[in-house]
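For this depiction, one protein chain was excluded, whereas all remaining protein chains were kept in their positions.
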Amino acid sequence: MAYLQMHGITKLYPASGVLANDAVDLSVEENEIHAVIGENGAGKSTLMKLLYGLEQPDAGEIHFRGKHVAIRDPLAANRLGIGMVHQHFKLVPDFTVAENVVLGMEPRKQGLFIDRQSAVKDVTKVIEEHGFSIDPKQKAKDLTVGQMQQVEIVKMLYRNAELLILDEPTSVLTEQEIESLFATLGNLLSRGKTIILITHKLDEVTHMSHRVTVMRGGKVVAVRNTSDVDKRELSRLMVGKDILLQVNRGPTTYGDTVLEMKEISIRCRGQERPLLDRIDLQVRSGELVGIAGVGGNGLAEIEDVIGGLRGATQGSMFLNGVDVTSFSSEQLREAGLAYVPADRLHRGASLPSTVRENCIVTKHHDFLRAGVLQRRDVREFTRHLIDQFSIAASEGMPAGNLSGGNIQKMILARELSGQSNFILFSEPTWGLDIASSQFVYEKMLELRERGAGVLLISSNLDEILGLADTILVLYRGRVVGRLENTDTLSKEIIGEYMLGLRDDSHGPHETNQTEVRRG
Amino acid sequence: MSNSSFPVPMLHSTIRIMAPFLLAALGGLFTELAGMLNIALEGLMLIGAFFSVVFAAATGSLFLGIVLGIAASVAAAYVFGFISLNLRANVFITGLATNLFAEGITVVLAFQIFGNKGVIRFENLARLPVLSIPSLQRIPVLGDILVGHNVLVYVSWIMVVVAAIIIYKTPFGLRIRGTGSNPGAVEAIGLSPKRYRMYAILISGFTCGLAGAILSLQMGAFVPGITAGRGWIALVAIYLGNKTPLGIFIACMVFGFAESFSNYAQGAIDVPADFILSFPYIITVIAMIGFSIVQHYRLKGSDT
Partner (left out) sequence: MAKQRVAKLLSTATGLILTIAISFAIVILLILVLSDEPGRAIYFFFIGPFTKAYYLGNMLNQSIGLMFTGLGIAVAFKSSTFNLGGEGQAYSGALVATVILLALPNMPGIVGGPAALIGAVVIGAFVAGLSGFFKMRWGTDQLISSFLVSSAVILIVNYFVTGPLDDPTNSMLTTARIAEQYQLLLIFKPSKLDISIFFAVATAIGTYFFMQRSHWGYEMRMCGINREFSKYAGINVGKYLLVPMAISGGFHGLAGGITVMGTHYRCLKGVTAGLGWNGIAVALIAKNNPLAVIPAALFFAYLDAGAKAAMLHADVTFELAKIAQGVIFFLVTAQALYGLFDSKKKRKKVAR
């Protein structure tokens, strides 16, 4: 039997009805680096949470080092020798590196006191053995992101972890930091450790791993020796086959520019890599621009900047020719922004409030007479939206009682009611059923035909390819590809941009794009 | 009162006045570091004050009185913690509840036992022993200020050191601080933030019990509402003291001095006592604002 054997693992989230893992098998050999790859929502994080005891599977068994084990909590996982480095670090900012590492397993002197000297000594030993570049006496809050990650790894090694799970370890690192992480992983391997690497970056898989398990839609679709596959095949396995959307994208003519971004960047203190790196973007009326990318590569930040929820640190933005760079969300709304956010349950809707209150939130000023909300007008308006968008709801219901598809319809109804000539859609069909998705697609195309400029931010390639006239691909905060959506463009090509296999911003084109627009 | 001797008794009484503040604030420091606003200090002190003097009178032993007074305060702290943590009630509201409950139960019991809701004197209760070291007392000025207080005053000083050791030198302190700063980090390594919060609350029960005992035993009497807002002052001292034991010591000295000064200044100086008493609050709020301004501009640029 393999070193680690997960068999038939199934996990259903009842609240959302998502079957995150569907009879998943994973087998990892001792002293290998085993990559688990898949797109966002493929189920890899859930699988690791189950392995680390953060959640319990509904079905399935875990065998570790030949024994059937039940992993009730992270402490149990630690005792078995399983350690996890989370994507979001769990450090106490005011503590030193050594304190963070020993927390919960502090060396003592006279039984009562922390033995700081041996804490520092023990931690230094681990640091030196594995060639890390951190000072045990430094405060965690002063570390770079890469160093914080090292602390997390040291924390697990200090707890004698033999099997290390690294969840998207490179998503926040700079190139140099990634290099040093790879060196670390090699070092760990030479010391007999086993590593599970969760990622959606193919470079890492081919560079580092021995074997790879590919997940899609909660299932394992392939297990390969890394030496036997190339990145193109992995990319195909990850994204799956082209699904033709049932949409009819007619020709339009482009008009004036409605939204323009010039060199928009977001840089954070203490982080070398900018979240957004000099983004140029233009949406014309009658044009549907798609922004594709894997989560964590700047999609959310573009949404926040356009929505006025986060300021750019550099660059400028124009809406209908007006410089809106420093506008608040309030001013942006007044300037004509309409926007369907990715987080529809928290940002796009207020679930405890009624459908009525949700529907009028962006334009409640229109319902005031002498400072009083006119209930009849509000009710009529809401009913009108409900009818127009066939939302399965009544106007006085709390929005939280609506299904996901109907919540999205409600948000669409609200955002489209203002007849804006620019509309931003961020992950508009995430988690929706096919009928609701179809509805959203039709609305987007209607807007485009009406002559509005539409910006679609999505990690779903099928919809990008089915809907967009122009496609921008984001990778690590940069636009790496700017593509006309022609017949020759395929999901695989976009996928390769998304996964960093192609980069027009640096290297030359790898394929010849015919500059003909589909008519 | 001659001008030259004026500051000495004032400083002497500063030291006496600050002791209960200090004890309560040190307990509150633990809950604060564990990430909870502890409004209940006032009520816990009141319970400690009542039960310590009553039990001291009943048993005839000051020591037993103090121990039982602390026990009562810790028990009340447990109820406060249980409801806040296990029944998931708002810790701020349950803190207010503790204060209200303490106000009620002490008077109801006093009335029941002594048939009196006013000042209850315990005439034959022993006084708190006073530390008197003639050789030290001979040191000019300092000797007069620092020596000659009751033993609990010195216990409160020792507690500053003990608290500092627990907080900074023991695994327990490390975990308490971790709980407040990032409960997720504590949870991720398999410890229970809830448990450490409960420990912190019980510690605050302990120190508040002792603080209350000072109040009632040095008077040899119980007066309804004897704490008179001292628990709140202790809470403020935690903030003014920047959440460190030494800082709290100094902050409590500021509050003690303000109170002492206002007592002595009446009639002597043309500054109203109430104004003097309000200074520490104003200083604290200004310090808090200053701190948040610094934070504000440090964070600016990285986020909206």
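Should a chain be cited, it is by its letter among A and B, assigned in written order, with residues numbered from 1 in that chain.
Throughout what follows, contacts are C-beta pairs under 8 Å (C-beta built on N, C-alpha and C of every residue); 3 or more make two chains touch, one makes a residue touch a chain.
Being a predicted model, the structure only gives us computed values, none of them experimental.
J.: Which of the chains on display does the removed chain touch in the whole complex?
T.: Result: the unshown chain touches A, B.
J.: Using the definition of touch stated at the top, determine which of B:I93, B:V119, B:L136 or B:L246 touches the missing chain.
T.: For the chain that is not drawn, the touching residue is B:I93.
J.: Specify the residue from the set B:V107, B:V155 or B:I250 that touches the hidden chain.
T.: Within the whole complex, the residue contacting the unshown chain is B:V107.
J.: Going by the contact rule already stated, which one of A:A349, A:I407, A:I423 or A:L501 would touch the omitted chain in the full complex?
T.: Touching the chain that is not displayed is residue A:A349.
J.: Touching the hidden chain in the full complex, which residues of subunit A are there? Just list them.
T.: 14-15, 307-309, 328-330, 332-334, 339, 341, 346-350, 352-353, 357, 361-362, 364-365, 368, 371-373, 375, 394, 396-398, 401
J.: On subunit B, what residues meet the omitted chain?
T.: 37, 79, 83, 86-90, 92-94, 96-105, 107-108, 111-112, 117, 229, 232, 236, 239, 272-275, 277-278, 281-282, 284-285, 288-289, 292-293, 295-296
Rule of thumb we're sticking to: only the chains that are shown with their structure count from here on.
J.: If you average the CA atoms of subunit A and of subunit B, how far apart do the two points sit, in angstrom?
T.: 48
J.: Using the touch definition from the top, list the residues of subunit A that touch subunit B in their complex.
T.: 73-75, 78, 86, 90-95, 99-100, 103-106, 108, 112-114, 155, 268-269, 309-311, 313
J.: Which positions of subunit B touch subunit A when the two form their complex?
T.: Within the complex, subunit B touches subunit A at residues 165, 169-171, 174-175, 177-178, 181-182, 184-186, 188-191, 301-304.
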